[in-house]
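Okay, structure first, notes after.
Apart from one protein chain that is not included, each protein chain of the complex appears where it belongs.
Letters A, B and C mark the chains as written, and numbering starts fresh at 1 in each.
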Amino acid sequence: MFFWQLVLSGLSIGSLYAVVGLGIVLLYRTSRVLNFAHGDLAMVTTMIAYSLLTSAGVVFAGSVALTLLAAFALGSLFYFIVIRPVKEATLLGQIITTAGFALVLGGAAVVIWGAGTKALPFPLSRFRFYDVFGLRIDQLTIGSFIVSVITMLLLYLLVQKTKFGLAMRAVSQNDAAARVLGIPVRRVYAVTWGVSAVLGAIGGLLLAPVTFVSPTMMFDPFLKGFAAAVLGGLDSLPGVIIGGVILGVVENVFGGYVSTAFKSTVAFVMIIAVLLVRPEGLLGRKFQRRV
Amino acid sequence: MRENHGGAGPLLEVRNVSLQFGGIAALTDVNLTVHPGELMSVIGPNGAGKTSLFNCITGLYRPTAGDIFFGGRRINGLTADRIAALGIARTFQNIELFSHMTTLDNLLLGRHLHMRAGFFDAAFATRRWWRNEVAQRRRVEEIMDMLDLQSVRHRRVASLPYGMQKLVEVGRALATEPRLLLLDEPSAGMTEEEKADLVFTIRDVQEELGIAVVLGGDDLRMVMEISQRIVVLDRGRVIADDVPAVVQKDPKVIEAYLGEEAMDPARGA
Amino acid sequence: MTQLIQRYEEEMALVRGGAAWTGLVLLLGALAALPWLLPGYYVYILNFVGINVIVAIGLNLLVGYTGQISLGHVGFVAIGAYAATHFIRATEASGVVAALGGPFWMAVFIGGAAAAVFGVLVGLPAIRLEGPYLTIVTLGFGLAVQQILINWPAVSGGRIGMFVPQPALGSFVLGSDRSLYYLVWTVVIGMSLVAFNLTRSHVGRAFIAIRDSDIAAEVTGVNLKYYKTLAFAVSAFYAGAAGALLAYVMQYLEPTMFNLYESIYYLAMVVVGGLGTIPGAMFGAVLLTLLQYGLSHAQEYLPVIYGGIVILVMALEPMGLYGRWLKIKLWMKTWPM
Partner (left out) sequence: MRLKVRAYVGWLLVTVMALGVALPAAAQERGITPTEIILGTSAPLSGPAAPWGATARGAEAYIQYINEQGGIHGRTIRFVILDDAYQPPRAVQNVRALVEGTGVFALVGMIGSANAAATRDYIFRNEVVWMTPAVESDPWIGNPNIRYLFVTYPNYYQEAKVLTRYAVEELGLRRIAVIYQNDQYGDNGRRGVIDALAEMGMEPVAAVPYELTDADLSVQALLIGQAQADAVILYATPTHGAMAAAALAQLNPKPQILSSFTLADPIMAALAGEAWNGVIVPSYFPYPDHDEKVARVLEIILERNPDLAQMSFNALAGVTFLEPLLEGLRRAGPDVTKESFVAAMESIQDWDGELLRGISFGPGRRQGLNRIFLARMVNGKPEPLTDWIVYPVEF
């Protein structure tokens, strides 16, 4: 029972890693930008939700809607103001630019909202339980699991079934060709940034009842989301979901049976081991050298 | 490192080489021989497998089946740098220069194999390193003279005109002092004038330096003009291997090219 | 012919022309005089500047020259710092090496060498991995080093930390800011010289060749495995040596000092200063370290300012500060008199 309880809580945190990682992957496969500000973007949008819910007194559903809108705006704004001018930068240049943005967001959050930890009023309770096959599951876990799955489905529909998704895939294959075909490449990038930030915001909102709201709340979840993305293969959306779930379960089982002190480290050791065997991640496309 | 290819044995021998990507066959059962000092060409319609063949020979791809011998030694399975050390140099269809380096440095990199100074010599600028470096520079100087590159000596190669870049690439390949030089579409994108110069250079290389040259499918008129022998690939298979006059009339070759368009000597393949 | 050779050697020389020599001598003179002109706690900052210059130069060899990303460089700094500290403690206890004139310079070497060994270990997977995948391996390395140090008190002293004996030359203790300053900056100058040597040699050319086109480098005879691993080893050596100096300057080590943010700061120094140029790495390290230490008064605004500068530089000057400097120099040269 102890084992299955560990697996269950691993699944629940892993699905949140996956939601965070989805934003990273979506952006990477469309624009080849590795966004190190993804976590801090999510944190800031969660802070916005907090302000809406507490100071502004907006109802929960309304706050969530406004927060997701804000996330979208913030993400695409960052693309237009910062990323587009440095579009030609190397992978490293982009990492540094987004890391700089992360510092700005993290610093601004401390200045605006203060450094303290806050509680986000959340409609689901961690203290209402259901017993299923002898396992204890709380309302929050069930709720956030359902929201994660819905988010993944919606993203699937967006990417696979809509015209915009098609444009996104075309741009990810070859942006020059896409431009020739009349696809508004810049707008596709900007929207992708927006959608990615929205995914981050959903992750942040779902994590808020667990990690609480503070300027550092996304530090670990971002690293894990990134790790899940790499584990699954950076250009594979199903990959990051599988990667996140594996990561959550493995680190929990390791923590439960071996050591809680090395719980976080084991995730990265596992990734390195996987990459040594499959350099492109579990479901990633193999990169072929072109001459 | 360099072995002597005693006698008149073949310099390069490609035996029954096949290459597959996933389920797609890029090369099927290719046989090919290059003799020392020879100037030959490998041509074929687009996607016939010329570049794949070059990549197999230079160690960038590993053939799925078959063997490649160079100077009597089996080289498939060796890393690209080891093959380069044995004496095969090449240029690329889409220029692969070190774009942030100067012409001089690009050519000096061609001398990398000939540096007899190690890491610590370099780190502490020992006399051995200094001597070596000067020796390499002298050799590079000769190549720059030969290719007429002195005027762009200190220019970053990315800022050079296209034809000039192609020439720098040839220079870099020559700087390694190869016995076999593979030129993958060297004249693509060149002006007629540059093409004429190139023919001149290729002949020089082959005749004066005694290097065997393999031209990868290029301007057909030029190929017919200078090649001693032509191998024709079509969809990864060798369909002809003979002197230009015979190949030109081979119905299989004409048919292969007709797949796209009637054989037009002025058209690039 | 002799004339030709002289021309080559002239081209290969590090410092060309009288003006450059004068500038260099002035710079060195200023460096030597600084600790006598500034209060001690500024000299302490300059020691950190020097340490970060070393890390940045080494990181630039890896990132700027060879094109391999490392987000875990702080791990190498940590390994160097702890290796050097253990060496100093052991020799101090035994008194053997101290008799030879003090282990302080050897500690710098030991720190570098220990880190270089790990550099090779991290460099090996790098041969197969590209871009973001390599990033996560180095990131994981950095996090793992910190985590292991935290949980292995025998090596790190755990979270209590570990105190570092002061460097000694025989019986002469070099603990003051000024003597540490000369130690740090001598190492800075020596290691910069080595870096300059490497970058103008076939080794440096091979690094750049791998960055610009690894395929072409390989078919031209560059052994990718060797040079990629070498770049990691050399870069780690610089970081490790800097770690040893950090141990001396801080005289105290604690695992939380070696966190992910430090790795990002190091990368920022290299990028802000200018990728692929040694003076650029120096510029970046000096500027960003001074900012970090100098803006304590700005208090919680520092991350915003720091991040803002990084974004500003990336947006306005992708070639970094050094690129801007070269343009200004060119502009002054062409200024109509």
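Here are some notes:
As a working rule, a residue touches a chain if its C-beta (ideal position, glycine included) is under 8 Å from a C-beta of that chain, and two chains touch if they have at least 3 such contacts.
Fair warning: this is a prediction, and the values are worked out from it, not measured in the lab.
The undisplayed chain touches these shown chains across the complete complex, A, C. Which of C:24, C:93, C:120 or C:316 touches the hidden chain is settled by the complete complex: it is C:316. For the chain left out of this panel, the touching residue among C:16, C:159 or C:329 is C:159.
Checked against the full complex, the candidates A:63, A:192, A:236 or A:252 give a single residue touching the omitted chain, namely A:252. Among A:59, A:81 or A:115, only A:115 touches the chain left out of the display. The chain not shown here touches chain C at positions 39-41, 44-45, 48, 147, 150-151, 158-161, 163, 246, 250-252, 254, 256-257, 261, 287, 290-300, 302-303, 305, 309, 312-313, 316-317, 324. In the full complex, the hidden chain is touched by chain A at residues 2, 5-6, 9, 13, 107, 110, 114-119, 126-127, 129, 136, 138, 207, 210-212, 214-217, 219-221, 224, 252, 255-256, 260-261, 263-264.
Methods note: only the chains that are shown with their structure count from here on.
The centroid of the Cα atoms in chain A and the matching centroid in chain C are 33 Å apart.
With centres taken as mean Cα positions, chain B sits 47 Å from chain A. Rounded to whole angstrom, the centroid-to-centroid distance between chain B and chain C, based on C-alpha atoms, equals 40 Å. The multi-chain contact residues of chain A, meaning those touching 2 or more other chains, are 289, 291. For chain B, the set of residues that touch two or more other chains comprises 60, 92, 96. In the complex of the two chains, the chain C residues touching chain A come out as 63, 69, 71, 125, 128-133, 135-137, 139-141, 143-144, 147-148, 150-151, 215, 264, 267-268, 271-272, 275, 300-311, 314-315, 318.
Chain C makes touch with chain B in their complex at residues 4-5, 8-9, 11-12, 194, 197-198, 201-206, 208-209, 211-213, 215-225, 230, 276. Of all residues in chain A, those touching chain C in their complex are 28, 34, 36, 82, 85-86, 88-93, 95-97, 99-108, 110-111, 115, 223, 226-227, 230, 234, 261-262, 264-265, 268-269, 271-272, 275-276, 279-281, 287, 289, 291.
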